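What follows is a structure written as structure tokens; I'll ask about it next.
As you look at this complex, bear in mind that one protein chain is not there, while each of the others sits in place.
Note that the chains are named A and B in the order they appear, and that numbering of residues resets to 1 at the start of each chain.
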Amino acid sequence: MKRRLLLLLPLIGFLALSLFLYQGLSLNPFHRESALMARDFPEFDLATLEDPERRVDRSLFTTGELTLVNVWGEWCPECKREMPQLLDLAHRHGVRTVGISWKDTREKGLGFLEEFGNPFEINIFDPDNELGFELGVFGAPESFLVDADGVIRYHHVGYISPGEVRDKILPEVEKWR
Amino acid sequence: MLIKMIPEVGHYALVIALLMAAVQAVMPLAGAATRRPLWMAYARPMAAGQFLFVAIAYACLTASYMLDDFSVMNVTNNSNSMLPWYYKFSAVWGNHEGSVLLWSLMLAGWGFFAARYSRELPRDMVARVLGVLGMVCVGFLLFILVTSNPFERILPHMPADGSDLNPLLQDIGLILHPPMLYMGYVGFSVVFAFAIAALLGGRLDAAWARWARPWTNLAWAFLTVGIALGSWWAYYELGWGGWWFWDPVENASLLPWLTGTALMHSLAVTEKRGAFKSWTLLLAISTFSLSLLGTFLVRSGVLTSVHAFANDPSRGFFILVLLGITVGLSLLIFALRAPRVSHKVGFTWLSRDALLLINNIMLVIMTVTVLMGTVYPLLLDALDLGKISVGPPYFNALFVPLTLIMCVFMGMGPVARWKETAPGLLVKRLWLAAAVAVVLGAALPLVFADRWSAPVAIGLIAALWIVLPMLRDLYDKTRHASSLGAGLKKLSLAYWGMQLGHLGVAVTIVGIAVVSNYEIERNVRMGPGDSVEVAGYTFSMTELTSRRGANFLADRAVLEVRRGDRERSFTMTPEKRLYIATGMPMTQVALRPGLFRDLYVAMGEDLGDGTWAMRVQYKPFVRWMWLGGLLMAFGGVLAVYDKRYRRLVTAPDPEEAALKASAGKGKEATA
Partner (left out) sequence: MALIRTLLTPLVLLLLAGAVQAAAIEVREFDDPIMEQRYRSLTASMRCPTCENQAINDSDAPVSADMRDRIYLLLQEGVSDIEIRDHMVQRFGDYVLYNPRLEGRTFLLWGLPAGLVVLGAILVALIVRSRKTASAQALSEEERARLQALINRERTE
């Protein structure tokens, strides 16, 4: 009897492994949660895109309002494609939106906003990836939802489609407002 | 007209092959269970027919590539009219669909040859072996026809040209590595089938072990070469001088190799002593199961890897089902039919049996370690415990000590006696080898290198500990002979196989220990006229030019290399290529190989002002790693040709002889 149980061990082990492999088929190894989830928005001290003289820091996000932070660049094709969705969020749904002009020049950044519209209340100018690195940004576009107390509550990697605005972004906005 | 039909011919051939495989799977197994010789007789012809038709299908796909038939989607995605013919030939297996077709071809091929070289086996055994192989073939052919058909066509708007083969694959490595690897993976299906057949038939004596050994050794040799080739290819192709990254796909090839090694040794014990029967059966099932698991991991997208084929969860699901049925059923059969009462073959401490038991257990532990490290990220993710990575630091930290433990026992094994070895005898035979190993191993780094290194010393001690006892054993075996030559001739090929195999391991360990600890890398900015000194070699850049190749444009640097202050020098010409069809850049490393050191130069980035960022590396003893692999494989092949297996092949089939005799008698009676 003991021997029979021993002989069944490999089968049991294999079945357990298969279960995990089956689960693995529906998981995406790349889909990772941000390391900053439920943590304070990092400290920073950068100029704005619109006005080189004006500097902003973390207090930009502790004004008592929920903010959608979007990392973009003129060189990024997906950023251009998602502008309608950002404009929709900012103007139709009244979400306060702040942009981070990432790894870009001032002229190109301003030109981008002129061409595709400007949903942003203000844009942080981050040409040298100072703030981006602190946020763990590795590509554009990326978006963060920062709540009224400056805590990061949601992270979206990549392009936001209209469907995702409806199914993912807005529910989170409602949740953390 | 007929040429245009080639893909269809290939497609239909696959369907016919599937039907034959189905017959091969069902009839012989049913016949063996119900003792119907007529049904069992279907096995061999169906195996032959299936092989023929899969070969036809494979030939059709190859023809489509060689003829630049871009109406076939597979050809368009992976080939290009400008591709040299030998890369068109190997591009067939450089993608998912084609490589699975190659798997099927080899599966059918091994089955065919297993059928041919099994004349002396009992009829029901052969029937069961081929039946099990048939079932696996059915699984793969179904997989191809349902999810991965290479003969899908893009009609009516056929593209003018293909997307080209990934430049990284346009290399001799692609021509050699996958076929060798697959021969290994697939080859283990034979011993797997033997194990299942033995379990089903209740024939669990030592005989099945003897029949299975040559097939196992051959498959193992192929897998060893395949892995070594993969490492060598990555080394000179990828541009950073690495040769093993513990990437999931690499691990997928190592896992069956580890259990395959344990299997080889376990079969020896089962054949010679009738012991470890259950171990051997389980290892036989596990090795092929790990081959299948590897196939799943590479093609399902479950793990991230630079090697992986296009990730498609639906295909992954099919393979998982295939895996589940094959492995699940096998392990169930094992649990139900493995010997419940083991015929207690006695042996004591320090006997060869005991040492091989330790060997088995160590290899299994190494397998579990690598397997767990590979799937752990997936495990945690499935349990919603976050996403982590498990990489080289983890694997190296665990695998190296485990290997060293194994080496300790590897030294003793070949010298120990079966059943019982007096400790005194072992000490007598080994004390000198141990002393010399420690002294020499510790001293050599001091003598030949700039600085002493403890890891290198340990590696050398381990390697010497493997080799010196073998020399002692050779001495013991030949000293009573009339002459050295006569003594050596008496030793069997299987013995030489073992010696070479273990020597190969020692050589590989030396290679890995030395190169990991004594390699030197310098990243420098160089323009024409600049020079850099690495490990006593002076590299001077003489010019920066460009050229055009068959399907690429290249920037090229010419470096003159001189050792110390010698007169003679040689040139090395690394390139940075841009492949036209895909727009992909690629570094073509300049390599100066040698038995005791490799010099390695790669071009990094154009720094704009007429200089380039260059990487120069000195890699001592790196070739020893792969030479060791070749030695191991050679040893494995030698063992296949041992007399006792060849005797089996030429013996007549006893049942056939009996039939002929009774037929003759019948004639006499009626005459």
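Throughout what follows, a residue touches a chain if its C-beta (ideal position, glycine included) is under 8 Å from a C-beta of that chain, and two chains touch if they have at least 3 such contacts.
All of these numbers come straight from a predicted model, not from anything done at the bench.
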Among B:L67, B:M372, B:A443 or B:L471, residue touching the chain not depicted: B:M372
Touch criterion as defined above, residue of B:V146, B:V306 or B:A550 at the omitted chain: B:V306
Touching the absent chain when the full complex is considered, from B:I56, B:M82, B:L176 or B:I361: B:I361
Residue of A:E33, A:D51, A:E121 or A:E174 in touch with the missing chain, whole complex considered: A:E33
Interface residues of subunit B (partner: the chain not displayed): 77, 94-95, 165-169, 237-240, 242, 245, 247-248, 304-311, 344-349, 353-354, 357-358, 361-362, 365, 368-369, 372-373, 376, 380, 385-394, 397-398, 402, 405, 419-420, 521, 523-525, 582, 584, 586-587, 602-605, 607, 613-615
Interface with the unshown chain - residue positions in subunit A: 28, 30-36, 78, 103, 129, 133-136, 138-139, 141, 157-161, 164
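In this section, only the chains that are shown with their structure count from here on.
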Distance between chain centroids, defined by C-alpha means - subunit A, subunit B (Å): 44
Interfacial residue positions of subunit A with respect to subunit B in the complex: 3-4, 7-8, 10-11, 14-15, 17-18, 20-27, 29-30, 32-33
Residues on subunit B engaged by subunit A in the complex (per definition of touch): 278, 282, 285-286, 289, 296, 300-304, 313, 316-317, 320, 323-324, 327-328, 331-332, 334-335, 338, 340, 375, 377-379, 381-382, 386-387
